[in-house]
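Here is subunit A:
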Amino acid sequence: MTTLPRLRLCLAGALALGTALPAAAQDNEIVWARYGDIDTLDPHRATSTLSLQVWSLIYDTLMATDESGAPVPNLATSYEVSEDGTEYTFTLAEGVTCHDGTPLDAQDVKYTVDRAFDDAEPSVTQSSWGPVTSAEVIDPLTVKLTLGSPFVALIPFLADSFSSIICDSNAEAEGFGSSVAIGSGPWKLESWTRGDRISLAAFDDYVNHGKLSANPGRPYMDRLTIVTVPEAQARLAGLRTGEIHVAEPPLDDVSALQSGDEIDIVVAENTGQNVFWEFANRAPFDDVRLRQAVAHATDVDTALMLIYGDLSIPEQCPISRGVFGNDQEFCAQHRPQYDPERARELLAEAGYGPSNPLETNLLVWTGGKRDRLAEVFQAQLAEVGINAQIEMMDIGTMNARVRQENEREDGKASMDMMTWSWYDPDILYALWHTPGAYRGFTSPELDAMLEKTRVTSGDARDAAVRDVMAYLLENAIHVPLYTPGWEWVFAIRSEVEGFKVAPFVYPIFSDVRIGD
Partner candidate 1 sequence: MTVLDIRNLAVAFGATPVVHGVDLSIARGEALALVGESGSGKSITAMALMGLLPARASMTADAMELEGQDLRGLSDAALRRLRGPQMGMIFQEPMTSLTPVLTIGRQMTEALRVHFGLSGEAARARAIDMLDRVEISRPADRLRQYPHEFSGGMRQRVMIAMTMALEPRLLIADEPTTALDVTVQAQILDLMRTLVRETGTSLLLITHDMGVVAQMADRVTVMRHGRLVETEAAAPLFAAPRQDYTRILLNSVPRLDAPLRPAPQPTPPVLGFRDISRSFAGRGLLRRSEPVRALDGVTLDIARGETLALVGESGSGKSTLGRIGTRLDLEHDGRVEIDGIDITGLRGRALRKLRSRVQVVFQDPLASLDPRFTVGRTLGEPLRIHQGLAGECLRTRAADLLAQVGLPSSALGRLPHEFSGGQRQRIAIARALAVDPAVIVADEPTSALDVSVQSKVLDLMEDLQRERGLAYLFVTHDLAVVRRIAHRVAVMRRGRIVEMGPVSAVLDDARHPYTQALLAAAPVADPTRARRPPAPMPHTPDKPLSLVSDGHWVAA
Partner candidate 2 sequence: MMARYLIRRLLMGVTTIFVTTIAVTLLIHLVPGDPVQIMYAQSQGTTPEQLEAIRDRLGLNDPLPLQYLSFLGRLLEGDLGQTIRGQQPVLELLLERLPNTLALAGAAMVLAVAIGLPIGFLAAYRRGSWVDSTLMIAAIAGVSVPHFWLGLVLMFVFAVNLGWLPVAGTGPANLILPAITLGLSNAAIVARMTRSSMIDVMSQDFVRTAHAKGLPKAMILNAHVMRAGLVPIVTMMGLQFTYMMGGAIVVENIFAWNGIGRLAIDAIFQRDYPLIQGFILVFATTVVIVSLLIDLAYALLDPRIRRSA
């Protein structure tokens, strides 16, 4: 029976009341406020950006990204690929230590990979690892991953926190993922009060091998506290009083903040985030004219201006700026541009008109003012005779719902404002190669084009990616709207120095100091 520990837990909860958010942060502590909490400390059990950002502080990865988003060596000082592209051999840096003092070696990498492919409980992002069949310890600093087929997206993936190297000492630890997280990143976990705060302390033995910070070792600050403050105005108030150092501000206050000198605004670049229309793959949106009509009816510039001001920019490509293959000019030629007249024509051709409007659901996920944006789009669609009914839902729900809509035989038309963030064009394979992440649109020709992007590299891959993008855009399968999509604006108190955000929205705190 487990009554006793639970009782203790209960008491601990009661005591937790005693620890208030400090009126002013202590010396050498930096407080970062976010709208939500992490789901878990276990990198194999969640996909939210909120979680990823924290993992990137606690854990380290084999690869890292440079400012453009390209992968560079990190824990792995170098790697070799076999001729056929199915064997990757990594050489690990020397003298890396886990937070519990054990050395980080090839065994830890193998542990991480094996864990991701565990039959009983695979990682929720298992498929992103690609067709990895085995991880092999060659010697303490050499590890070999064997693939069933070539997979060029493996290297960028290993730069992302989904592939955080989990020290194998976690296997013995009670409560990995909830109260324990032994990594080798710059910050080690002190405690996690779920729903409220994560307390991190600088890891003294940290050595930076490739991450995007100037600091070669231990963070300058002693403590990093990540608190959950859902109300945007409350985060702003906290920033103003000094309770909070870094936070996502209310978007509507950004311009006012920029003109003041109390608080600085940092806008992340190369977030990889892509917001786009997609359509349920059945009647009526199996008709390409209707999909194109939606694309032509959407005035992205105006909508963004209204909701985000100049904080967000229209995106022409299905993969966003900073990701391999992105080319605004190329994409703009293929994407149906704003042209309400053309939209009406297309609708009329397909048999819809003012007296017979196209009725559709419009699924949108909550947060980031996407509800307001959707309302603007809703109004634009109404202009050309499309009645879109907005349904707001959590992203998890929306993912399931989109798939459900695709799998249905009939029913009301359904489209959604989907959002994805990825560091490699391989996302397009995941989304649109048979069977497709959402069981959406697929075709043999598209499959063939997508397969090419997995086995080619360099210019050849670039061309392959362009083919795919052109196909997706012309057929209005994946209609890109804008980038970035969420949590990419940071407000920081002006005395905070050295805060930066790595590509794909990973804030870095190693360089942070608090000035006067």
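Selection rule, in plain terms: all candidates are chains of the complex that A comes from, given by their letters.
Here, a contact is a pair of C-beta atoms (placed from the backbone, for glycine too) under 8 Å apart; a residue touches a chain by one contact, two chains touch by 3 or more; residues count from 1.
Fair warning: this is a prediction, and the values are worked out from it, not measured in the lab.
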Of the listed candidates 1 or 2, the one touching subunit A in this complex: 2
For the complex, give me every residue of subunit A touching candidate 2. 1-3, 6, 9-10, 12-14, 16-21, 23, 36, 38-40, 42, 45-48, 51, 120, 122-128, 177-178, 193-197, 227-231, 233-238, 240-241, 243, 366, 393-397, 399-401, 403-404, 430-431, 435, 437
